[in-house]
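Below are the structure tokens for one structure; questions will follow.
One chain of protein is taken out of this complex; the other chains stay put.
Our next item is chain A:
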Amino acid sequence: MLFEGNRFSSPFVTVPTGFCSWLCVVHRGTTTSETRPRCDWSFPYCQYTKEEPRCGKPILNNREPRRGKPILNNREPRRGKQEIMKWNGWGYSDSKFLFNKKGQAEFTGKRYRLSGMTLPSLQDWFENTFGASVKHKSPATVILNASVVPPPRLNEAFVENLKATGIPFSNEAEDRVFRAHGHCLHEIFALREGKKFERVPDMVVWPNCHNDVVKIVELACKHNVCLIPYGGGTSVTSALECPPEETRCIVSLDTSQMNRILWLDENNLVAHVEAGIIGQDLERLLNESGYCTGHEPDSMEFSSLGGWVATRASGMKKNVYGNIEDLVIHIKAVTPRGVIEKSCQGPRTSTGPDIHHFILGSEGTLGVVTEVTMKIRPIPEYQKYGSVVFPKFEAGVACLREVAKQRCAPASIRLMDNKQFHFGHALKPQVSSIFTHFVEGLKKFYITKLKGFDPHQLVVATLLFEGDRERVLQHEKQVYDIAATFGGLAAGEDNGQRGYLLTFVIAYLRDLGMDYCVVAESFETSVPWDRVLDLCQNVKERIIRECKERGVQFQPLTSCRVTQTYDSGACIYFYFAFNYRGLADPVHTYEQVEHAAREEILANGGSLSHHHGVGKLRKEWMKDSISNVGVGMLKSVKEYVDPENIFGNRNLL
């Protein structure tokens, strides 16, 4: 399916919503866009979603008894998705990559398109890219050993008062550990190793609604307790890490129960949603009414609306729908000073600096976002993937730049470098028919031999078009015409789709790598157009050089893609991984290299972050990034809003 054209494309490339096809089990070969249900969200998650509250009909306190002995309260909290997710890796417990006995890679479970398939070329790619071997395993600790978790430091008075409110809480080790980390490499690595934790939250609370949050924050202020809001737990900036120097009781405020769509306004095309809702649930629930937000960050299976607001998230289809700051109409948040919100839902206001922008990107340092009014759109009628191969990365960047200049970017347009292109191909499932095999060979022959593209140079742009059929086809033609002027050749829908698949399974692949002594991470930046090429080049070279200097035996994988385009620049996303055999402290080495890479980014005109945020990982560069006065402004806001540092996760500043 390498260079497939329309004729040989998979049967479900034109589905109503882009994301569904990636994450859902699909009866392969039998569905088409016409026969498939408009939304697939309910399908793979039926077990979970059955008990989910529906739009407008909140289910109150569902406190069914559970196994195990509750420690402090007899009203068991509902633990959100915790039950079906890994405690020491990415995603669902039932979904993971592994090398089976035949040495072939396979993806377990039933949730994804790749689930249950074998990936014959992954092992070769893996071993050749990292100099790794499937014989050298570095397995993770299987269960959490309670002895590595420090005992909770509870604030008795706070606990007593909390009990009186009836809000569920817990201080079980598993609950606390689950909320003590995000998905930075060092965090996951430590979980896998079963290392002793220095500091984890002392308890977890599950508020059910805005008013619960108000009560919790009031109590926290009263008893001087530290609150750390927790949404989906997908942070990659050490934002959820408990500050080791924090001596007060740390309470993780889990928003997962605040997951209802409170109302939907079709006149103004907005929905009012509780901030704890997880991306895929929000999308599924809206789909049922024929709407979507169109906000699809790569983490949307697990990340929450409140988290998006708190980190200034960006979605894959921002070209059509906008980033989170463009989508949000109204934010309600609870701070130690009280509740902050605007008095109207005017689409734009001139009322001094926009207070939403204090909350957007505040990373849990000022309060908890409880409710958000956001724009919704009718589900697009038609959706189509596409891809273009370019002989070189330079040509691809020039094309994306031109597309941005003409402001005709499709819902998503990404340019993957050569390494990522090969990486994507390593994820191709087994091809059953000889015919497909033959066609693939033919395609490859056409591109590399007849068109003279060097397989070690060529890059691929992946495209996603959305809208009404007529316009999508027109739009498609426009983009392909521009691509042609830069030497680009259309390479079929399947290649496009595979590109997006990579971003959704990449975190699962990292777990696979970590099973075999490979550590990996991704990071991002945004940069003006004229510096895109130089930045990519220099950052990769810096990583390679730093790894060499630090004794990494095998050259690391460094790969990047231009993942978003803007009028004046682009967002670049890097993957970086290396085989750590022979290193005494791989995490430390990794951190040094990542640090150097970030310095290189900043020196090359890149931003500190495009959408991951700052957290604690990149705090040290804030002063240089926003000036001393800028830091002072933020500090004074924090000082006013939260003088006692109740929201004490110490992110950002």
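The criterion applied here is as follows: a residue touches a chain if its C-beta (ideal position, glycine included) is under 8 Å from a C-beta of that chain, and two chains touch if they have at least 3 such contacts; residues count from 1.
Criterion: contacts and distances are computed from a predicted model.
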item: From "Proteasome subunit alpha type", "Gap junction beta-1 protein-like isoform X2", "Phospholipid/glycerol acyltransferase domain-containing protein" or "Small ribosomal subunit protein uS7m", the hidden chain's UniProt protein name; value: "Phospholipid/glycerol acyltransferase domain-containing protein"
item: Selected from A:541, A:620 or A:644 as touching the chain missing from the view; value: A:541
item: Absent-chain contact - pick from A:149, A:602 or A:622; value: A:602
item: In chain A, positions touching the absent partner; value: 530-531, 534-535, 537-538, 541-542, 602-605, 624
